[in-house]
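All protein chains but one are shown at their positions in the complex.
For chain A:
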Amino acid sequence: MIETRSLKTLTRRQLLSRGVAAGAGLVVGSGFVAGHDGAWATEMDAMKPESFATLVRMARDIYPHDRIGDQYYAAAMKGYDVPEEVDFAQDGIEVLEETSRAAGFDSYLNVGWEADRVAILRGIQETEFFQRVRGGLVTGLYNQKEVWPIFGYQGESYSKGGYMHRGFDDITWI
């Protein structure tokens, strides 16, 4: 999970004064990316905060779930914020930005509609960068136990005695 360090205590106003709102739900500051409401934040180790915010936006556009907060996408992308991966990611993001500019936008984060961002992503979907980000999300996003309840998946059940007495056949509408 994303560590929510001291930034956690910042109010929304303080956050905005220390950073720049980037796209829908993100605030980019010097050395960190945070949620608009200050509920989560992650400090950057190797990556430029703007790049990380772009990556998080891209992750959401690949697997958009409106009920899942940015912190889960950020957690899935955090693995690129290490010295061994950062060049690969920033090169890929550069291609994404070029493609965005070619489509008439000044940056990916400033493309307002998802449909336009998806069209941009379709343009790069055969690249290794896109495929690795997408492939990594399959486990990086959906294998976070914290998101399972949002989908109504209950996970481990043995320690609770299975579903024998907990609704394995409780359907009533059929």
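Definition applied: a residue touches a chain if its C-beta (ideal position, glycine included) is under 8 Å from a C-beta of that chain, and two chains touch if they have at least 3 such contacts; residues count from 1.
Everything below uses one rule, namely that contacts and distances are computed from a predicted model.
Unshown chain, UniProt name, "ABC-2 type transport system ATP-binding protein", "Choline dehydrogenase", "Caa(3)-type oxidase subunit IV" or "ABC transporter permease subunit"?
Matching the unshown chain against "ABC-2 type transport system ATP-binding protein", "Choline dehydrogenase", "Caa(3)-type oxidase subunit IV" or "ABC transporter permease subunit" yields "Choline dehydrogenase".
Per the definition of touch given earlier, which of A:83, A:104 or A:152 contacts the omitted chain?
A:152
Against the chain that's been left off, what residues of chain A make contact? List them.
Output for chain A: 62-65, 67, 118, 125, 134, 138-139, 141-143, 148, 151-158, 161-164, 166-171, 173-174.
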